[in-house]
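What follows is an incomplete set of chains from the complex, kept in their original frame.
Letters A, B and C mark the chains in the order given here, with residues in each chain numbered from 1 onward.
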Amino acid sequence: MSAPVAAPRPVDEKLAREFGLNAEEYGRVLAIMGRTPSLTELGIFSVMWSEHCSYKSSRVWLKELPTKADWVVHGPGENAGVVDIGDGLTAIFKMESHNHPSFIEPYQGAATGVGGILRDVFTMGARPIANLNALRFGRPENPRTKRVVDGVVRGIGGYGNCVGVPTVGGEVNFHAAYDGNPLVNAMTVGIAPRDRIFLSAAAGIGNPVVYVGSKTGRDGIHGATMASAEFDANSEEKRPTVQVGDPFTEKLLIEACLELMATDAIVAIQDMGAAGLTSSSVEMAGKGGVGIVLDLDAVPQRETAMTAYEMMLSESQERMLIVLRPGAEDLSRAIFDKWDLDFAVIGHITDTGRIVVRHKGVLEADIPLQPLSDEAPLYRRPIEWPTPPAPLDDAAITSDVPVEQALLRLIASPDLCSRAWIWNQYDAAVGGQTVKRPGAADAAIVKIDGSRRALALTTDCTPRYCQADPRMGGMQAVAEAWRNITATGARPLAITDNMNFGNPEKPEIMGQFAAAIQGMAAACNALDFPVVSGNVSLYNETEGRGILPTPAIGGLGVIEEASQARGIAIAPHLDLVLIGATEGWLGQSLWLREIAGREQGAPPPVNLVAERRHGDFVRHQIAAGGVHACHDVSDGGLLVALAEMALAGNTGFALNDAPDGVSDIGFWFGEDQARYVLAAADATDLLAAARRAGVAARLLGRTGGNELTWAGGVSISLKELREAHERFFAAWMS
Amino acid sequence: MKAIVTVMLKPGVLDPQGRAIGHALETLGFEGVGEVRAGKIIELELAETDTARARAAAEAMAAKLLANTVIESYRVEVV
Amino acid sequence: MSLRAGIVIFPGTNRERDMAIALARVTGGRSPAMIWHKDTDLPPLDLVVLPGGFSHGDYLRCGAMAAQSPIMRAVRDFAASGGYVLGVCNGFQILAEAGMLPGALLRNAGLRFLAQDHHLRVERTDTVFTRGYAEGEVLRVVLAHGDGNYFADEATLDRLEGEGRVAFRYCGPDGAVTPEANPNGSARSIAGVTSANRRVLGLMPHPEDYVDPLMGGEDGLPMFEGLVGALAA
């Protein structure tokens, strides 16, 4: 890829191909334009029609996701999703990937990922109150992985800590499939009054178009098309496009924009994300059904001799585009001056339905907006539907590793060990509203300032399930997010998603994608948990090798009374009760992988009716006040969930025998879904209530002491458990 | 010998630190300050006594660790 | 008499809301005055707070550019005339860079940002900031800094100790001051120091984040209550 382009080259099909447009797509450009496009025009088409901006491979499938509910104010289509959370307030949230940049330059890639998603949220008028991140890395043994993990974690912390938005949760997995394609998905949640939400549709012929924030440089030119391309051995050459984040400027931009939003100066506003000035201006004018004229001479520039092509495609960070009411320029400029940010009127809204770009007296681009979006390519790519694997014969599985030894190994494994090394670099407390920080509860709990309410926030996905059975995996990811919110006592409201997949031109990858969507849609429908925003990241392949399908889910819920939110930490003298039935499902379990050394079988089936019934029961019990602590059962199974509760509360427990009819391994390590562990002062009422509700429940044991003890008399100390749990990151990173 | 490795952001790469310093100098009343770039300097005591070999070693260290060549360039001086 | 507090906002300050919540908690809900760094005068106040954050992005050195802000001249005059000044985290760095407190805050010895709970031992109770605590009392506080490694030369450290100006030290949960319980490499485990007249305090950790059990603790509350009490006394 030849960027930046210094001297204009003849525009032809060959150049179009270099820009990522195929012959057919270039043909459409010619048809729309009725002539050969200029270099700048070709640049605009190529980024608008890139996978990243146009969703050309995924759009037909994304439509299957449910997006509506009474509490959804704005679903997909805006910069972020908006849900009503009561008290006249809304939560505005979205997740976005920065996978490719984070592989090339882990620190800056992750940092600018956080910056980008923050802008998507505050551009709608919300003050960001929480960040989360979903991360997937290659094998720890791969020497490159350590550098990537270190850089990504520092980058997320470096940006989030500086802007003063607490990073309150996330998830991390390791797998060889991510060796050449780590995933960095960042999520931001903000709060705005329901009647003060800002949208991006431009309006008002003659209204000024204003550029604010940082100056434009040659950063990230063709970032959007890069995000839509596979890596190969020459990827290093794409490096000059790396963008550097400036969280300080972002912080000023947040404050300045929110200050401006308190006035009535703004007609429409949008951040300059991927494809910068191009996508923001095209989308704002396009959505408003108007035209737009840009005068690039007025664009604040960091470098000399920038061309129109470069300015239109630059992905310099920390910039916003605003359509102002007529006459609001002075008031607006004063606010940005106060915050020492650039402010420039760079154009105006027209009634032509065209984007017109001028630079140094030259007409650089003149494109009709409607065909640019309406005739954007849309592919129903060939699909090869995945065949779900046969379930394992669980009964045939045996092991000589004793249960307590298996627990110690599992809890020390990279996918289950303590993530404290990571979250101890993220400021989770800033803002003074964080009720449950990372590790304290299944979902982070962040209170809303001035209200008794709190949000419950989580990210979830189990890629190994998705790999084995994408449909079930997609369903499970949504169900787990719903369950994690439920386990705190909060009411799940909606999700954002980040669909990370391989090359969509391969039928089997499209099959994974479509099946995952179908599974997600089924779960969203059954759980009243609509999708309000999201992001698609395709072509996560290096030299033909793809990642595990990873539909990361960011879930949001609300709890009316923040002090009622439950964590996972147990205290002494409590009964431990398991909610939900256990068949002992070991297919695709971590026990199978870590102890038996096999990645096999079908993932645990998700029964959405049971999910809903069990979750509603648990939430009801928490609201009724009898539940001291609650944790869902997920990766690693029941015993891992119990051990995590013990570690969080620094309290041991004594367990009863496993029931008959299920193997010991299956009972303690099976990953059957729709299950929770509750700790309550006296299990009697809880068990009775479960019986009445038709929910399977079982008394597991009682808390106390500083050991984990099994009925047979075997025990391990909390100290030993903690050492095992905390060993991995400390040893790896020292 | 002593090797001095200077690491600067490549031209064109945003240098928020340099910009902030320039802005602060202006606020403090210093006039005529144009572009400001901020970088790192690493001074290494080397056991090596041959200048050429010391330089080669420092170059290797810079390329491998001291500079992030994705966004930074470096120069080596041996004294 | 109720405490009249003001919080200085520098570009990049980000813990002003946390601090306002803590102050409102002890002043019957009264909001502190928010003061802009470009201002040159302070309103009538009893306490000026320089809160945490990343003033000017923490570029160059933490607090270096903020220390040169127009408002700092007024803050210096305010302190010189006996006013109370509290600098937390970035605020401490700014006070040190401004020369209002001795020493400097270097990069954490482990070279990583530290965001975790830690313990502090109260070394002096004869300051308005610490009068709400008992001597030797152990507090749990939030750390959130990349540059909290307190440094001063030996002579300065000896002088500070001699004058009783070390207000807080990092310690373990049992109050033991040990190298293992020193999270960032600070000289003599110092977490907070005062001016000679004990009216200016610089402190790295965040007492303002623990004023409510709902948020995980209230060990910071006595500091703010002590300030209010001192004015009433």
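Everything that follows uses one rule, which is that contacts are C-beta pairs under 8 Å (C-beta built on N, C-alpha and C of every residue); 3 or more make two chains touch, one makes a residue touch a chain.
Note that the structure is predicted; figures quoted are calculated from it, not measured.
Undergrad: Only one copy of each distinct protein chain appears here; what is the full stoichiometry of the complex in this structure file, written with the labels shown?
TA: A x1, B x2, C x1
We take it that only the chains that are shown with their structure count from here on.
Undergrad: Could you tell me the distance, in whole angstrom, between the mean C-alpha positions of chain A and chain B?
TA: Computed value for the inter-centroid distance: 36 Å.
Undergrad: Residues of chain C that contact two or more other chains, please.
TA: Expected reply: 56-57, 59.
Undergrad: Please set out, as single numbers or ranges, the residues of chain A touching at least two other chains.
TA: 246, 248-249, 340
Undergrad: Chain C touches which residues of chain A in the complex?
TA: Going by the criterion above, the answer is residues 154, 157-158, 161-164, 246-249, 251-252, 339-340, 420, 423-435, 437, 447, 449, 562-563.
Undergrad: So in the complex, which bits of chain B are touching chain A?
TA: 9-10, 12-16, 20, 23, 68, 70-71
Undergrad: So in the complex, the part of chain C that touches chain A is made up of which residues?
TA: 11-12, 14-15, 17-18, 21-22, 52-54, 56-59, 112-116, 142, 144, 146, 206, 208-209, 212, 214-216
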